[in-house]
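Encoded as structure tokens, the structure appears first; notes follow it.
With one protein chain held back, the other chains of the complex are shown just where they sit.
And then chain A:
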Amino acid sequence: MTKSSDTQKPTGWSRRRVLKTAASGLALAAASSFPMPAIAQGKKLTYWGGLIFSDDANKLLTDTINAWGAANGVATEVVMINQNETTQKVSAAVSSNTMPDALDMGLGLARLLARQSQFSDVGDLYKKIGDAQGGWFSGPDTATDLTADGGIARVGIPFGVNGNLLLRRKDLLEPAGFTEAPKTWDELVTQAEAINKAPVSGLGLALSNVGDANLQVAVLQSFGGRIADDAGKKVTIDSPETRLWLTWLKNAWDKGLFSPGNTTWDGAGDNQAYLSGQAGFIANTGSVGIAARKDDPELFEASAFSPLPGGPKGIISPIDVQVRAITKASPVQDEAKALLEHLSSPEYMNAYFNVAIYGPVLANQEKLQAFDGTNTILVGLLGLAKNGTAPAYPDVNNAAFADLGSNFLIPKLAQRVVVDGWDFDKAIAEAQTQGQAIYDKY
């Protein structure tokens, strides 16, 4: 009968067994959430690449990193991230300690994360690459020097310059007597007026709550306006120069030169307007040119690229620099540096420039086949790399300036005038107050 007690032992799910299993499951789940030692995971390098308009460029980056990993015994994982979502993804990754080993990003985000000590010092690699390839262009060199921010001077290796070029319909402008690109914003209005006939609008410039509309900051600055004083503390939007810029803008608006819908465009608004033949001029990084070359060669042939026009204070054509950085917490620092060096090689960069929309950052890159003059977009970007102005110039490129841009304060000032019909004084007073409130936070 003793045996009978065993036979009576319940074989199904008893309460005790349920609890025991649940407890074991919880313990297992808790244990698995602890990070394993790096050695146990092997050498694995995760890279977040910024997804750009060119599929060929995205594929080239992914294939190159994977091929480099295979050749060097490093398991690689390349995750391509839409550049519009980099901030959100990185934000979540920082909070959850799941940053990749290396990533590429715009200078603004790099600067912000550098302040939080998220990146490793790559000063030695920066110098090595510069020395090997004729030195860095002064624009990217100055822009990526973060010494003034009080941290590490070099947290990223620049790999491309971008910014706005003026794209124009020469097939419409030349018959109207304009064979040269407009040199000033006033000339731009004159030329735009000459071809402003439905369905073509002269000016396909965004005035909405979108990054493209921040072009108006550069226009304002070229008219002599400033966002803040030289200390980068006191907002100086309320100035005669701002009124001068608004006069130019209102004049063009009242002539009906801007594309309809431009006050609510998203980031692709100007692209679509130009590609659909509805805009005579747009300011664009070159993505429209690439799209036109691929999908509408006729339009591409009918287009020309030139630097942004200037105002009474000259041309303000800010560059943005894309950089590659290594996260401080990465366990594969040496491998990541080797990868970044590999990605700066002339062979790779020549292939990349041919399919991407970036200008060069190193002096020797000017001699690459990509910049031999046959590709008009790259010629424009080369000019931007050599002659573009530093980000925010003549203002101080600090966090407050970036915050003001992210709040689209200057496009909103323009909207107050052209959409809401506010007079200059009222609109400027609001922008001045809002701007100072932003600057006071820093």
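By definition in this document, contacts are C-beta pairs under 8 Å (C-beta built on N, C-alpha and C of every residue); 3 or more make two chains touch, one makes a residue touch a chain; residues count from 1.
Rule of thumb we're sticking to: contacts and distances are computed from a predicted model.
Hidden chain, UniProt protein name from the list "Pyruvate dehydrogenase E1 component subunit alpha", "MaoC dehydratase-like protein", "ABC transmembrane type-1 domain-containing protein" or "Carbon-phosphorus lyase complex subunit PhnJ": "ABC transmembrane type-1 domain-containing protein". Which of A:Leu61, A:Val78 or A:Leu113 touches the hidden chain is settled by the complete complex: it is A:Leu113.
The missing chain, though absent from the display, is touched by one residue of A:Ser120, A:Gln191 or A:Ser208; that residue is A:Ser208.
Within the set A:Asp296, A:Glu366 or A:Asp403, the residue that contacts the chain not displayed is A:Asp403. Residues of chain A that touch the chain left out of view are 1-2, 4-5, 8, 15, 18-19, 22, 87-88, 90-91, 94, 109, 112-113, 115-116, 118, 198-199, 208-210, 260-264, 266, 276, 278, 403, 406-407, 412, 415-416, 419-420, 430, 434, 437, 441.
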